[in-house]
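All protein chains but one are shown in place.
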Amino acid sequence: MQRIGVFVCHCGTNIAATVDVEAVAEAAKSVPGVVFSADYPYMCSESGQDLVKESVQKYNLTNVVICSCSPRMHEKTFRKAVESIGMNPYMLEIANIREQCSWVHKDKEEGTEKAIMLMKAACAKATLNTPLTPGMLPVTKRALVIGGGIAGMQAALDIAEAGYEVDIVEQKPTIGGKMAQLDKTFPTLDCSSCIVTPKMVDVGQNDKIRILSYSDVEEVKGYIGNFDVKIKRKARYVDEDKCTGCGLCTEKCPMKKVPNEWNLELDTRSCVYIPFAQAVPKVATIDPRYCLKLNKGTCGICSKVCGVGAINYEAKDEIIEEKYGAIVAATGFEIADISRYDEYAYGQSPDVVTSLEYERLMSAAGPFGGHLLRPSDHKEPKKIVFVQCVGSREEESCKGGKEYCSKVCCMYTAKHAILTKDHYPDTDIYVFYIDVRTPGKLFDEFYRRAVEQYGVHYIKGAVGKVTPHKETGKLEVQGYDMILNEQMHIDADMVVLAAAVEPSHTARRMATMLTAPMDNNDFFTEAHAKLRPVESATAGVFLAGMCQGPKDIPETVSQASAAAAKVIGVLAKDQLVGNPCIAHPDELMCNGCSQCAGVCPYGAITYVEKEFRMPNRTTKMRRVAQVNEAVCQGCGACTVTCPSGAMDLRGFSNNEIMAEVDALCL
Amino acid sequence: MSVKENTEFQPTIVAFCCNWCSYSGADLAGTNRLSYPTNVKIIRVPCSCRINPMFVLRAFQRGADGVILCGCHPGDCHYMEGNYHTRRRMTLLFSMLNYLGIESARTRVEWVSAAEGQRFVDVMDDFTAKITELGPNRRLEDLRCKKN
Amino acid sequence: MASNYDVTKEEIEEIAGVNPLRCMRCGRCSAACPSFDNMKYHPHQFVAMVENGEIDALMESESSIYKCMSCMACIERCPRQVQPARLIEAVRLAVVRKQGQNHLTPDDIPALLDPDLPQQALVSAYRKFTK
Partner (left out) sequence: MQEELIKRAVELMEDGTVNRVLGWQKGQFVYDITPAVFTSADELKENFVYNDFCGDNLSKYLKDETEKEGKVLVFLKPCDTYSFNQLLTEYKIHRENVYAIGIECYGKADVELLRRKGIDGILDVKNENGTLKIATIYGDEEVPMMEAMAERCVNCKSKKHVAYDELIGEDGEVLDSNRFDMVEKLEQMSAQERFDFWQGELSRCIRCNACRNVCPACTCEKCVFDNPDSGLYNKAAADSFEEKMFHIIRAYHVAGRCTDCGECSRVCPEHIPLHLLNRKFIKDYNELYGSFMAGAEVGQVSPMVDFTMDNDAEPSIVQKGGAE
């Protein structure tokens, strides 16, 4: 039999002014199960807590009901107090007679009546309370970073710095990501590769970090502290341990007509290749789509020239299984497909390029060695038109554009304009913009420099049509200047389109595996937009970089470091304390219908075939639900879906809530 | 057990509030000393999706005159999608209750955020007024459990 | 604002089925417009002026409303589904209605049908009648 103690707080006059606290304490005496009741000026004070503790011991109380302020205020305080004398903290209930009674009602008679009802409801629930113990979860002290761009590298370095092992899974043959493809960075005009390649080397040389390049995450199981991840290491046909990266094979490979992804297919590479000079790991990879040996059984030259015998044509994809305590998603971004905007003639003329392609055209490691040339005739462009917001800030119903602002385009276009003017001062540059967005340190100054110092023509307006003229090799740009209110025609040599950024196409697959929520644009959703911006709602999964939303390099790096700090926070613990108020199925009741698994936002529910003892010494295999206590957050969606009531929520059980309903309605 | 017996009708109203938004919203109403009728009795649940249709029916069975469910605004659920489930479930449940002839004004779902103390008060004022107007829930209440 | 025609912006918006507030002032409509140089008010100005309720000026500007070829390029280019061409058409319609020139009833049409008449002209005419 439960022995309940009821304690009514005056809260000075906060409660006592509108609620007759003595009457509430007196009324409690007649509630079934209540063996002790008292009122006290400040329950939350040290002496108030002592009163609770003493009474529990003196009257052998099994449950405590405190009638005071909101449980959001002091539930933890009182739970701690009773725990200190050996009572299970979940045997305590709070009746909220301040925020939801004395403060909102004026009439003392009515207020007292309501307070008594709230007290009775709390007693009714308390009677059904059961002791709850949070589960303790061990932590695997290793982290996984998905994506080897600047976000992934920074996160990995910071985690490694704290002394934990990190694996980076990168789908490309080298880490470095998009930042390695950039020429310069805004607004300082640092050489991008000069700052990113040392980072790549740091990552490559850090003995806590293992780079799993040319690999994909295949499966993620488990939960915070204990993720089981399957990683596919795609066949490289080159032994990573043996290859020295000398590059001889790439020179001798006869298949030289492979489109070069690194330069966005503006030039070609050999079939066995190292993406670029500073690649990490600096190891050759054979492209199986083009290799003569793999496809036709001929050639085999790379194997012959390799001095260390690293070439292995028999290599197969390999699946490795690893355990991690936390995961950072840093899957990055891609440039959206803009081929549907045929008004800009992208795809019709090679001289209409995206900004990232322009970046490669300008790069010293690019197809023209840093000399800015038109892709069509390799002549220097004299007039260049930049078009902003191609595919961004557009309703999806229009052309399937992105409704969001891609954020980085305004700044990199200013950078392109300045760099071009720097190297080729006689170039005419026009930038058609809707708005120039420069919120950032030194950003607006940078943009103003482009206008004032370099004389870049910024035109508030848009481009309506780009017509390539075969004979002259010019691109006729029909634009509109909103300030002058006139249409203009520009004979341009090149047109550069600021194409929208979009999340990596692998992101959705990844989010599904991680059971991490995404928005409609396939960006990962943070757990709280303001207060938990680097955490996914899935415990143990953290977010860094563009995969969470458009951002520039410093923002990406700071988010990566923040995510790393969160990861370290998880890994530094030996055990994680779970939330005991979670769903649990009564296996004898569960009928295996699997509806609950369908509504669980965290994927915490799985099903197992389990043997049950039946009458007459027989057994029966039955499919029953299992709740992963580490993953369940205790929302209760499953409990309502369960037709048999087998799934219940600890701390808010069906019986407890029904008892409250009964107490309030009678 | 109304203390104002033999005076005007005092409805019993049960309000289920999710812990993260609406319960905090109700707390905020208190902190700001915004007043609403004493008829409203709040039951705290972790998420609006914890509210089983059984609870709603049970409240009516035990003599509630109105049941209101409050949760985070769609898109703001602490558990990401709980209130989307609530929305569907309750739409269908209310439609069924209506089909059985129970006045649909007796049941309601409102989205109240933790910042909307005033909205919580407005919602409760309005709901209480509507229920008072409707009168006692003769159609569903359990006569034997009612004390007077 | 004193009005000569007594046509409100709400009417124009309703006829066109367009919400000018969706416009984000990018100017793509006017950039794409092939009649730009012939029009006093350009497609984006239609949007802005309807939003500001300057309907009279638009109705009086014959060079604007009758130079629009209804090529729909502005609708095609618009990233926010504002559909300037529909606004222009709505203003045109408002003018036609005010002048009482909309004499033809659907019953009159069969007698006037000419086998050489382009199908599109017919469809276009019907579309006006349904407005």
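General observations
By letter and in written order, the chains are A, B and C; residue numbering begins at 1 in each of them.
Just so it is clear, a residue touches a chain if its C-beta (ideal position, glycine included) is under 8 Å from a C-beta of that chain, and two chains touch if they have at least 3 such contacts.
A quick note: this is a predicted structure, and the numbers were derived from the prediction, not measured.
In terms of the touch definition stated at the top, the absent chain reaches A, B within the entire complex. Interface note for the absent chain: among A:Asn206, A:Asn591 or A:Gln626, the touching residue is A:Asn591. Within the entire complex, the positions of chain A that touch the omitted partner chain are 520, 586, 588-595, 598-599, 607, 620, 622-623, 641, 643-646, 648, 653-655, 657-659.
Where chain B meets the missing chain, the touching residues are 53-54, 57-58, 60-61, 74-75, 81, 84-85, 87-105, 107-109, 133-135, 139-145.
Please note the rule applied: only the chains that are shown with their structure count from here on.
Once the centre of each chain is set as its mean CA position, chain A and chain B turn out to be 36 Å apart. The geometric centre of chain A is 47 Å away from that of chain C, both derived from CA atoms.
Within the complex formed with chain A, the residues of chain B that make contact are 1, 3, 12, 14, 19, 23-24, 26-27, 29-31, 33-36, 38, 41-47, 49-55, 58-59, 62-64, 78-82, 85, 89, 121, 145, 147.
The residues of chain A lying in touch with chain C in their complex are 343, 389, 393-395, 397-399, 401, 432, 434, 460-465, 478-480, 482, 485, 487. The touching residues of chain C, when paired with chain A in their complex, are 24-28, 30-33, 36-37, 42, 44-45, 73, 77-81.
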